[in-house]
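The complex is shown incomplete by one protein chain, all other protein chains being positioned as in the whole.
Take a look at chain A:
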Amino acid sequence: MSFFDSLRQKAANVKFLDKLADNFTPVMNRDEKFRLEYKLPEEEHVLDDTNADVSILNPYKRAKRAENSERSELAYVFSGRLYLTPHYLVFRDSFDSTSCNFTLNISTIRKVERAPIMSYAYSLAITLHCGTRMVIQFIGLRNRTDQFCHKFKELLRENIPNTKLLAPFLETCYSEYLIARNVLRESDVNPPPGGLGQRYRYPGDASKEKPKLKLWLDYFQDQGKNLTIVKNHMFYKLIRVGVPNRLRGELWEVCSGSLYSRFANPGEYKRLLEANEGKDSRAIEEIEKDLNRSLPEYAAYQEKEGIQRLRNVLTAYSWKNPDVGYCQAMNILVAALLIFMTEEQAFWCLVSICDNYIPGYYSKTMYGTLLDQRVFESFVEQKMPLMWEHITSHDIQLSVVSLPWFLSLFFTSMPLPYAFRIMDILLVNGPKTFFQVALAVLKINGEDLLEVDDDGMFIAILKNYFQTLDHSAHPDSADIRYRQITKFQELLVVAFKEFSIITDSMVDQQRSKYRKDILHNIESFAKRTQLRNLPQVRNLTPDNLSNIYDLFYLCIESHKISMGTGSSNMDFEAFVQFLSKFCDWCKPSESDERPNFRKQKRAFLKRLFTKWGSSGSQELTLNDVVFGLDGLLSKDLMSSINYFFSLFDEQGKDEINGESILQISEALLFLTEAWKSGRYVDKLTQKSIEDDIADSIVMNNSAKGGTLEDIELPAGVTIDEEKYKQEQAERYLQAASNFLQRSFEYARPSEEKEVDLIDLSDDETESKQAKEKKWESLKANVALNPNQTSVMDLATFRMIILADETYEMFFAHTLRNSIHVDEKIGSRDSRGGALRNMFDGFLADGKRVASQVRRRVDSVATKNSSSSGSAAEATDIQDEVDDFTSGHTFEHDDLLKHDLISLEDNEGNEPNPESQRKKLESFSFSDPSETREHSLIEFEA
């Protein structure tokens, strides 16, 4: 087998859900990765990048350094990569990004000049609005450097308007206040608006607040602040030891990158709230339920102001991201953020956390949460094999224990002050932090955990552990320094030293490894739930419902749904696509090229769509579709006719007017087109083919003079396909014209007025084209007559349908069997499968014709006792006949173009009833428009 064949075969074997999940393993492009790494807003992308050496000089250098006046101009030089995005100049040290990296908003650049040349290299000296100077020495070819500088110059010019935004923005930053107050000695400045902590105090011990603030003040002087901050080792160290409460809001903004989105979108938060004021939604309802229950122990959340802020931020987010809306746990996260941040700051920080740190955690299916639980389990398995052994052997469900930690970012597990510390580190170090801390929690409590054997006890032990984080980790140690180490400090050491082996790329890798499984599970869970909650139906089996479910979601981008986004309803276009997947009369065909047919198709489908819709909206739910199909698939002739009639009986009076009669006939024309054009065969044609074949066999046999008892079935049969197609087409046309004629004949006119109808005789010799013409003129005649105000009731409609064998058959069998709710997705999609079906179809058909012959022979040879076996067979066949008209894959057409297909029937290989059904569905004729000359199909029995 060639490489490509094997590939193709593999592809065909992939199940529907697998395919789905595969498509949505997100592959990030370079820009997305870049944005994620530097936490930059959506609109940023790399415009250019180059290698460069950067050194930074600061205006506020503390006095002791400034004393060495000459030397102070010498600073560390960092070699790394410099990137340009539309609004940012980004740098990171190539060897260790934590030694120097910055993300400068270009509008903060006040001056750029050629640096005095100290070597052959090309250098720029950049002065920022805050006074920081940095020298960038480009490394690389001169023309590349020129190109970069040229781009840089352009961006500087483009960013000039943004400099106006700078001053008001900086007023919201606490670091600016600190500098103004302590360095510039401006005594009249007020601290910028901040979180609830300003008024209601910050939770936890505040004794270290002042020395920590001092350290940060020094850092800001050395390395810049907010939009111009340069992060080095010291920055990360200061974060690790815990951020002072007053600066926490701003530093969380810097670390999460929400500072950049807030700067880029001034006023958006307010606009979101204003634009949606007074609107109602599911999310808002859910938010209201939880407002009084978010960190209720914190004083501000027992008062109006705190609750209002919480409401605003959660509501704004639900409008910003309606796919997520609101998820319990967000209230706790936001309540925590609001202690340190203003509403607007908390809003953007929430956006950044949800997008960059915990993607999918709060989505409607919470797939991110489930995924990270799986990832966590895999880390436990890898890094703590003993614990894993214990967990699996005792059937303990780890995620039951750990899920709340992740979901609420430890806020509901640990005392608040510790959860804030974890948050500090999470925002600067990324999602790996969760896993490191969670692993450390298990590790530290390992001995205790190994002694218990159920998840409830696990929880109890860990609950106790979290509540005693402030206790000494080594209470019995002789060394006082050991005794002073708290359990929390121990936790950090274990998490970030011992489990530093867990990296972000490992997390990414594990996430993509398990994503497919998780999405698959969510999908099958959602399917089970939805199917279970569907209302009772009469004509659909559970298997049918399952297939309908798959098809429904196939047509409305179900991938988005398992990620928790997107609508789960179906619009009209998706509806058409949906039906075309399993209804023979809706499948795309060459008839679609005729405008008239397209019009009929659209009109009927639109009618169906409107009828099925329950909510009056322009969308269908799964329930609507199930109900609709259930009606359409009525099992008996009468209810099938009634249902069809009700589609047109808009007032529900069991009566339709002349206009609707025309529409019914148009709809019937559309529905029967597939048979009229010979793409499918109905039961009547099928029967006449079999009769003819059987007749000819019997005749041949008797001509040979053989006795009827030992009649031999011929090795093959040939049929004249074109002839039957022609007959069928004429039958359908005749039915259509009969219908219209009788409709107006039997319709009860509002006024007694004879309608002048042209004669439509059943003249056998009349050509198809002539009939078609006649029908058109008849229709025009009726439609044009302004006095035509006849009405038709249901009983009349039924009578007219029953008066015509073809239409009767259509409602009794053909329509129902043309709707393949019993076929699974994929069974008709894969090329290989279709081919096999077709072969099987011929085999089964040959057999059936053969038994038809036998039956005939039996009936002739009345006294022959061999009929018993055949009779049993015949009843089976009768059932199969019902299924015959259905099923047709386009691949057949290509193959059927060959005039002769000869097939061997393997007698020893009796197909089971299930496959037999499938086979029969696949039998069909090729399209007449493609093969004008008579094609002969040979069967071997």
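Rule of thumb we're sticking to: contacts are C-beta pairs under 8 Å (C-beta built on N, C-alpha and C of every residue); 3 or more make two chains touch, one makes a residue touch a chain; residues count from 1.
Simple rule for what comes next: contacts and distances are computed from a predicted model.
Colleague: Which choice in "Casein kinase II subunit beta", "Eukaryotic translation initiation factor 4E", "MD-2-related lipid-recognition domain-containing protein" or "KLTH0G08206p" gives the name that UniProt lists for the one chain left out?
Modeller: Checked against "Casein kinase II subunit beta", "Eukaryotic translation initiation factor 4E", "MD-2-related lipid-recognition domain-containing protein" or "KLTH0G08206p": the hidden chain maps to "KLTH0G08206p".
Colleague: Which residue among A:E42, A:E171, A:E389 or A:D454 touches the omitted chain?
Modeller: A:D454
Colleague: Which listed residue (A:N29, A:S94, A:Q147 or A:N292) would be found touching the missing chain in the intact complex?
Modeller: A:N292
Colleague: Pick from A:L40, A:V230, A:I353 or A:L370: which residue touches the chain that isn't shown?
Modeller: If we include the chain that is not displayed, A:L370 is the one touching it.
Colleague: Kindly state which of the options A:T412, A:S580, A:T610 or A:S639 is in contact with the chain not pictured.
Modeller: A:T412
Colleague: For the chain that got dropped from the picture, name the residues of chain A it touches.
Modeller: On the side of chain A, residues 286, 289-290, 292-296, 327-329, 331-332, 363-366, 369-370, 393-395, 397, 399-400, 403-404, 407-408, 412, 453-456, 459-460, 522, 525-526, 528-529, 532-533, 564 touch the unshown chain.
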